[in-house]
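The block underneath contains the structure these notes are about, expressed in structure tokens.
Heads up, one of the protein chains got dropped from this complex, but the rest are sitting where they should.
When the chains are written out, they are named A and B in that same order, and each has its own residue count from 1.
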Amino acid sequence: MPESLFGEDVIVRTIARIVAPFIQLFGLYVLMHGHISPGGGFQAGVIIASSFILLALALGLPESKERFKKTIRLPMESSGPLIYASIGVTCILAGGYYLQYGMAFLFPPHVVSAILISAVEIGIGITVMAMIVTIFYSMAGD
Amino acid sequence: MVGTSHLPILVVLLPLVTAYITPLLGWIDKRICNPLVVVSMTLAFLASLLLARSVLTGGVISYHMGGFAPPFGIELVVDYFGVYMCIIISFITLMAAIYSREYVAKELHESKTVPYYTLLMLMTGGMMGASVTGDLFNLFVFFEILSISSYALVAITGKKVAIMASYKYLLLGAIATSFTLVGIAYLYILTGTLNMADLSVRLQSVYGVGGSSWTLIAALAFFMVGYCIKAALFPLHTWLPDAHSMAPSSISAVLSGILIKVGALAIIRVLFNIFQPEFVVETIPITSMISWMAAAAIIAGSLFAISQTDIKRMLAYSSVAHIGFIILGIGLATGYGTTGGILHIFNHAMAKGCLFLCAGAIIYKTGIRNIDDLAGLGNKMPFTMAAFTIASLSMIGIPPTAGFVSKFYLGLGALETGTWSGWVFIGTILVGSLLTAVFYMKVINNIYFKEPLLREDVQRDETPLGMLIPILILAGGCVIFGLFPRIPLSLAEPAAKLFLGGI
Partner (left out) sequence: MINFEFLLGHYNYWAVIVLFLIGLYAMIVKKNLIKKFMGLNIMDTSIFLFYISMGDVEGGVSPIIAHGGGSEVIYVNPLPSVLILTAIVVAVSTTALALSLIIKIYEEYGTLDSERLVELMGW
């Protein structure tokens, strides 16, 4: 897919440019609600990734890649699971089991739990987003 | 605090975390990957040994993820068999990782180095997780982690045939996945739980009831087909020879040495941990069914192996035969038989790992894959070929190598059944061993006694030291654990006893 799917169509290009940030914002909203209501890392990651896929469809693959370089994607793919694992190990160090969030650690347990679950969700979101975009790019002919 | 009590999660976490650190560091410098993986696997091996010590002294360990008590939380259960598999997995992967240092530099394109180590670590993490988990769905997830990474590893060389082999493996593996998923669904409908210990308790009330026992049989059938594909038991083995012979040799050693045994592990878990031994042995004689299939696997795998000319394909078919020995031991469901089957997991992992690494060394040095062209290698690569011979003897089961001990136990187990089928199984073990001897002796004969075509072929040209050390360690293990079989038996015997508790 060397060129844009829709050529130089002004409407498609403009709408895609305008909509993309809002999609990403919605993704962040879903991400931050993950620890208390429906939502979370997986869904948010896919929503944010879809904005990059939209850009790739409307503006063409090269321009979309320019906005999300491999040098940024690669660390993001790895960092999510590492965040997950390090939070799990932190819980062990704080005296609990692996991923036992409710440890009193500077804050009361329920606050710690909320912070840690959000952090895990952010990690998952980052990885899912980078991974989906990478899969899309490589399928589209990297 | 932080101590041995957190070892169960540590053995799973170590390879998985390494898998995600590898691309980051490998991005900076490719040469870091190998030391990182070796250090991580050494730590995992030591952690497994520590875990074995605490299991042997303190009994089965249960680890509650997130502090939620089972059956509501996810539980890791480290029993004798789990820790036994952990030791084998970390040991063989460590050997393959040491071997990879020089092998990968030559055999794979430079850009494949980082994916290679990442996938290897993911696969190891999956295998470790599958060994220690106490939750049926987690078993499925870990199985998928290891399966998907192994599909990719088979294709990593990028050769035409390897990609086809990988696709075939993927298709059959994905069918197996679907089948196990259906099996899990049935058990969940029946009991409303996924924890293995809880499942076995709740299934007690289901056994007698007329209507739902059909659901139970269907679940068992789906599990058996799914995991028998993953373990490559005879009629379902068709993906194995292509996948294992086309993968890079260090990966073949891991695939043939331990990955298919994780399938055997899943079969054991389903048969003995989830279902009652009485149910699978007497009510529905599934164990005797898989014993007959295993007997067919022993004969058929050996016969196929005899007709092969490619050395790695021959070794792959030999794995089909030897997974038969393991499943036969499990299916006999007697004290000695199951001990023999579990012991054979260890012995076959060492011998087959060594053989595949030797085959890789031959291809690395000479590029020869055809068995008939191996003439004169006995002078050319004496240490590698000595290791190959020792491991072959262990595969055949000649004392004092380790293979003899496990086959002896299998024979005793077959006698223990006290029926005519026991005698058939003894005959199968003997014939299978003789057939194994036929094709291994053919290779050994070619290596040492056949006249080489060219004189310069016999120039001394030994495998590089980094590749030779793991080969020699594995070959040494075949002899040492044949002379001192108490060491693996100290875990294998209580494991079998725990599984067959009801009989």
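Please note the rule applied: contacts are C-beta pairs under 8 Å (C-beta built on N, C-alpha and C of every residue); 3 or more make two chains touch, one makes a residue touch a chain.
All values reported here derive from a predicted model rather than from experimental measurement.
Here is the thing to keep in mind: the chain we left out touches A, B in the whole complex.
The residue touching the chain not shown here, chosen from B:I163, B:I398 or B:L498, is B:I163. For the chain left out of this panel, the touching residue among B:I175, B:A221, B:I398 or B:V479 is B:I175. Seen from subunit B, the chain kept out of the figure touches residues 137, 140-141, 144, 148, 151-152, 155, 158, 160-161, 163-164, 166-167, 170-171, 174-175, 177-178, 181-182, 184-185, 188-189, 242.
Taking the complete complex into account, residues 37-38, 42, 135, 138-139 of subunit A touch the chain not shown.
Quick note on the criterion: only the chains that are shown with their structure count from here on.
Put simply, the C-alpha centre of subunit A and that of subunit B have 36 angstrom between them. The residues of subunit B lying in touch with subunit A in their complex are 1-2, 6, 9, 13, 16-17, 20-21, 23-24, 27, 63-67.
The residues of subunit A lying in touch with subunit B in their complex are 74-75, 77-78, 81-82, 85, 88-89, 92-93, 95-102.
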